[in-house]
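With one protein chain withheld, the remaining protein chains of the complex are depicted in position.
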Amino acid sequence: MKNSGPNEKGLLRIENANKSFGGVHAVRDVSFEVQEGVIQALIGPNGAGKTTLFNLITGVFPLDTGHIIFNDQDTGDKKIFNLVSMGIARTFQNVELFTGMTVLENVLVGLHVRTKCGFLGAIARLPNVQREEKEAREKAMHWLDFVGLAHAANNKAGDLAFGWQRSVEIARALASEPRLMLLDEPAAGLNANETGQLGDLMRQIRDLGVTLLLVEHDMSLTMEIADRIVVLDQGAKLSEGTPREVQADEKVIAAYLGA
Amino acid sequence: MVFTLFAAVIICTGAALEGDYYHEQLLTFIGIFTLLAVGLNMLMGYAGQISLGHAAFYGIGAYTTGALTVHLQWSPWASLPCALIMAGVIAYIVGKPTLKLSGYYLGMGTLGFGMIMHVLFREWTTITGGPNGLVGIPSLSLWGLDLSTGRNYLYVVWGCVLLTFFICDRLVNSRVGRALRAIHYSEQAASAVGVDTAKAKLQVFVFSAVVAALAGFLYAHMVMFISPGTFTFLASVKLVAMVVIGGMASIWGALLGATFLTLLPEHLSVFADYEMIIYGGILMGVMIFLPQGLTRGVLDIYEKFRAKRKGTVED
Partner (left out) sequence: MMQELLQYLFAGITNGAIYAVIALGFSTLYNATDLINFAQGEFVMLGALLLVTLWLQLGLPLPLAFVLVVLAVGLAGILFERLAIRTVRKPDPIVLVIITVGASIFLRGVGMVVWGRDPMAVPPFSELESIEIAGAYLLPQSLWIFGIVMILVVALTLFYKRTLTGKAMSACAINKRAASLLGIGTERMTLMAFALATGLGAVAGIMIAPITMATYDMGSMLGLKGFCAAMLGGLGSLWGALLGGFVLGIAEAMGVGFVSSGLKDAIAFLLLLLILYIRPTGILGVKSSHRF
């Protein structure tokens, strides 16, 4: 999934992004880049605007001002589902599974952008459609296996334990074959053991060539896994650098201790 | 497999009913309502988009074929595609802005559309015959075979039901059907994982309108007379009730709902007076106690019960 040739410019570039909700200036003048192939973390206190930034990157709502550039294309005029086919996938802070559908079906919906069968195709069910469906199921099973949930493929997604639901979301996101994957607090609600496994999983995902941008409150996980960290506070970028640099930054210490 | 069995049941029932005109007609009506319910169920049950004006498409199908065959003496076989296309095109035009709405507003929007169509059926006298209705719609025949006899028409209608079931079954179990169900659970999540939700909703809206128009066509050529009173708000509510009773997101449930609500008036002699109380009560009762619909709700309860007994609650 890696792009050919060195890429000095980041895979994702955020330039002077601004977003307000009524009186709340949720994201103010934020700029940073995410280089291809890294695990980058976005941290900050609650209400800092991290989820809002994710929503802006994935096109849930438009920017007030500024630009978000993915793979050298401005995402401003793209529809939310087009961004998925361009290669941006995400998970959600409050798990957003299709609860009444099976785990496998959830992952198959993630394959939506990589398959073609339309309304008439589904009715006619010609051999090429059948082949596509078969391959899609195999791929979906592959991703379920990858996150360790192959055994639960036919369970209702809503019936799974919370930690497993998180994994289904990751499998669903992977199924769309992203180049960039956004994870919003993937470790929230997980126990220490599960958090450790999650860390391993994220490294495996990176090794597939997928760039990761994650929001995470678990500092030990973040510091251990992230190549680079961006700190947000009250909507603005407070600091940026390697985990070591960020940890040493006075402003960050002040913000975290003062809060 | 299921469909072959279903076809066999229809053929045998038809044969067994030979000459019993009353029951043949009743069964034919059940077929027509099943068509309407299964089409609406694709929209409501699977995609989770309510339509309180679906009788309008039923009417568009009936009036299009009625007007073409009565005023222009077209053959019904020529007017059939026109009726379906008419409903499809109108659904496309209306659906495009309407389906941007959701929840209450979608309900009001579709209701308003249904009302406008009803006014049109009533007032556009030159085409529709106005409040008195349109008389003299021909019956169907094919290569000299008279299809209007009780049993033949029953086969025609149930043949259409079978075909529609077959199509719906394929749709549901496909990429398209999965996208629709995803939209039902959360439209925003569906679009965030890559589904073009506006397109998917519009497609299923047009599909359900076309199925309703097919039912309208079959109805018009069965009773050979149509009037605006058949295509009212109450008719739309009845269709919703059929879907709700049968259970959202269940093709066979639509058959059940249509059968139940078609037989109810036949077996309840006080029905005429209490019709509305009963429909209203059913809608409220099912939605309050079994919001998944009757069949799904009962199945869910059964499954929970079984899971408890087996003690295999995964965690």
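By letter and in written order, the chains are A and B; residue numbering begins at 1 in each of them.
One rule holds in what follows: a contact is a pair of C-beta atoms (placed from the backbone, for glycine too) under 8 Å apart; a residue touches a chain by one contact, two chains touch by 3 or more.
On a predicted model such as this, the values are computed, not experimentally measured, just so you know.
Undergrad: Touching the left-out chain: which of B:L140, B:V157 or B:A192?
TA: That would be B:A192, which touches the missing chain.
Undergrad: Could you tell me which of B:V2, B:I85 or B:L234 touches the chain that is not displayed?
TA: Candidates B:V2, B:I85 or B:L234; residue touching the omitted chain: B:L234.
Undergrad: Please pick, from B:L26, B:M115 or B:L162, the residue that touches the omitted chain in the full complex.
TA: B:M115
Undergrad: Identify the residues of chain B touching the omitted chain, counting contacts across the whole complex.
TA: Against the left-out chain, chain B lists 44, 48, 50, 52, 97-98, 100-105, 107-109, 111-113, 115-116, 119-120, 122-123, 186-189, 192, 233-234, 237, 240-241, 244, 273-284, 287-288, 291.
Undergrad: Give me the chain A residues in contact with the hidden chain, please.
TA: Residues 21-22, 51, 54-55, 60, 92-94, 96, 184 of chain A touch the chain that is not shown.
Here is the rule we use: only the chains that are shown with their structure count from here on.
Undergrad: Roughly how far is chain A from chain B, centre to centre by C-alpha average, rounded to an integer in Å?
TA: Between these chains, centre-to-centre, one finds 41 Å.
Undergrad: Residues of chain B touching chain A in their complex?
TA: Residues 167, 170-171, 174-179, 181-182, 184-186, 188-197, 203, 207, 314-315.
Undergrad: State the interface residues of chain A toward chain B in the complex, per the touch definition above.
TA: Answer in residue numbers: 58, 60, 79-81, 84-85, 89-90, 92, 96-101, 105, 108-110, 112-113, 115, 117-119, 121-123, 125, 129, 132-133, 136, 152, 155, 159-161, 172-173, 176.
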